[in-house]
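Left out: one protein chain. Kept in place: all the others.
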Amino acid sequence: MAHRVRRYWRSLLSFWATSMEAELEYQLNLLIELVAVLGNLAGSLFVLVLLAGPRGELGGWSWNSALVVLGIYTLLDGFTSCVLQPNLSKIVSHVQNGTLDFVLLKPIDSQFWLSTRSFSPWGLPGVVAGIALIGWALAHSEEALSLGGMALALALLTAGGLILYSLWFLLAGLSIWFVKVWNATEVLRYTLVAGRYPISAYPPALRVLFTLVLPVAFLTTVPAEALLGRASAAWALGSLTAASISLVATRLFWQFALRHYTSASS
Amino acid sequence: MSEAIVLAEGLSKSFRVADKQPGLAGTVRHALRRRYRDVEAVRELSFAIQPGEVVGFLGPNGAGKTTTLKMLSGLIHPSGGRVQVAGCQPQRRQERFLQQITLVMGNRQQLIWDLPPLDSLRVNAAVYGIDAIEAKRRITELADMLELGEELHRPVRKLSLGQRMKAELLAALLHQPAVLFLDEPTLGLDVNAQARVRDFLADYNRRTGATVLLTSHYMGDITALCERVLLIHQGRLFHDGSLDALTSRLAPCREVRLELRQVHAREAFERFGTVEAHQGHQVRLLIPRDQLTQQVGLLLSRFEVVDLEVSDPPIEELIGGLFRQQG
Partner (left out) sequence: MARRSVLQSVQRAMRIAAALLSSQYAYMLEYRAEIALWALSGVLPLIMLAVWQGSDGAAAAGLTPQGLGRYFLAAFVVRQFSVVWLIHVFEEDALQGKLSPQLLQPLQPLWRYLAAHVAEQATRVPFVALMLAGVVVLQPEWLWLPSPGQLLLGIVAIQAAFVMRFLLQTLVAMLCFWSERAAALDRLLLIPYLFLSGLVAPLESFPPAVRRLAECTPFPAMVSFPAKLLAGESVDVGAGFLNIALWCAVLFPLSRLLWRAGVRRYSAMGA
């Protein structure tokens, strides 16, 4: 068992080393990514200022608290650019080019391979900017976080990341059946921008949508509340449950997809 | 008799294909009522391969060779029959099975396009659990056999097709698999590159005793490498044996061309075999293989022969003729 873990760990390191090596040939990219991230952040802050109006409040959230939400969104967006997009958008090209066969014949779990094979350093500016924004906003907030509170906040952030992964994986995996809807993950990326703002800024009907259908609430608002020291037990539990269920769902879905690909069921 | 490393019994595969007419009307009709038809790609294949054999799957495009290879490597579940490779059921894709096999496809590659092959090799070493020193040793050995040197340090996209295929083979053999599945490995290669790949495969088989299963529609691959040939036509196993046996089966006769000093009547030759052509000093006869030596001996003693040529009708023509007949 230990040997297996070591093999998976070694594989992960070699995946990311070779992946970065291929990307770092284009240094101009780093500059462009940096400018893009900062530009986007500046624009989002500007819009937030406009929305918050003279009282500096959005959906009952103070200016500072809303910054935490924006920071988490930027962090998750950076994570998407680092890991989710470079890997999962390749599933459709594997299916189209027949190279999925090579993945299936390696003695490594195919979901692991497809999810971690690449790492794009171009998402890192987003990750760093997001963390910086969160840190800045927390430093200016009145509530101080206990150790337990910090642990909970990190757990909920991780849960949000896992839910995001599951959403991406489920959509990208659809290309086993439908190659023509390869851009479904793009739709996801464009709809998740709703996570820039706290859930309470939206009308009630949309809040339900953003909790049950497209769980944006669990991605940014719930972890933000935890970071600000006002986590509610119900939401925290809901987030952790949603994360576990969605991970299991990806596993079951992938096995179902593979059975179809290898025409096991026919 | 030792245990067969590849065993197939009654292996079958049929695909369910949607029967859809082109155009907008067809799409609508298909959406309302789906029609399917079954395409039988492979029918009742049975064979056993011993460790160390080099076996060729021969057949025209669409015969079912690649489907068979995919079933043997576990990429496709068979519709019927059973298959066992290296003591495992391929479709379960267990780790110990995957460590023992490798698949190389002539029209696709697993090497990373933008990086030198060495980087892809590093990844494979990690994935197969080969430690760095041992991996280096194996790479040197295989690179030597494949005549690869500084190519390993150049990005794959800058290599020629022949060099790329050699690098693919290196990457595929790093973990020393017991069974090699090769699907059209010399596809698109020039004559020299093809010869090198064939030499390497023969050499590798000799040295390591690995079992090689190879599909190709190039006769050159088959004649150079395979003692045993499985001819697949329309999904069925037409022939399982040596290439000579196949030639004999398809063409029981051999062609004998004689140039004589004197002109003789046609009837004089009819007792030796079928007279195909008779023109003055040139005679062409078809003689059954089992009588060949005897009849040629008699011809040489009876007539004054200036020149004698014995040949096989080319195997490609025989097989092509077979497929044209039955297809």
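In order of appearance the chains are A and B, and numbering begins at 1 in each one.
Here is the rule we use: contacts are C-beta pairs under 8 Å (C-beta built on N, C-alpha and C of every residue); 3 or more make two chains touch, one makes a residue touch a chain.
Please read all numbers here as calculations on a predicted model, not as lab measurements.
Trainee: For the chain that is not shown, enumerate the shown chains it touches in the whole assembly.
Mentor: Answer for the hidden chain's contacts among shown chains: A.
Trainee: Which is it among A:Leu13, A:Val47 or A:Val208 that touches the chain not included here?
Mentor: Looking across A:Leu13, A:Val47 or A:Val208, the contact with the absent chain belongs to A:Val47.
Trainee: Quick one: which of A:Phe102, A:Trp182 or A:Phe253 touches the chain that's been left out?
Mentor: Result: among the candidates, A:Trp182 touches the missing chain.
Trainee: Which parts of chain A face the unshown chain closely enough to count as touching?
Mentor: Chain A touches the chain not shown through residues 26, 28-29, 32, 35-36, 39-40, 43, 46-47, 50-55, 57-59, 178, 180-184, 186-187, 189-191, 193-194, 197, 201-203, 205-206.
Operating definition for what follows: only the chains that are shown with their structure count from here on.
Trainee: So, what's the distance in Å between the C-alpha centres of chain B and chain A?
Mentor: 47
Trainee: Going by the contact rule set out above, which residues of chain B touch chain A in the complex?
Mentor: 14-16, 70, 73-77, 79, 91, 93, 95, 98-99, 101-103, 105, 107-110, 112, 114-115, 119-120, 122-123, 125-129
Trainee: Which residues of chain A touch chain B in the complex?
Mentor: Listed in rising order, the residues are 3, 6-7, 10-11, 13-15, 17-18, 21-22, 25, 97-99, 101-102, 104-108, 262-264, 266.
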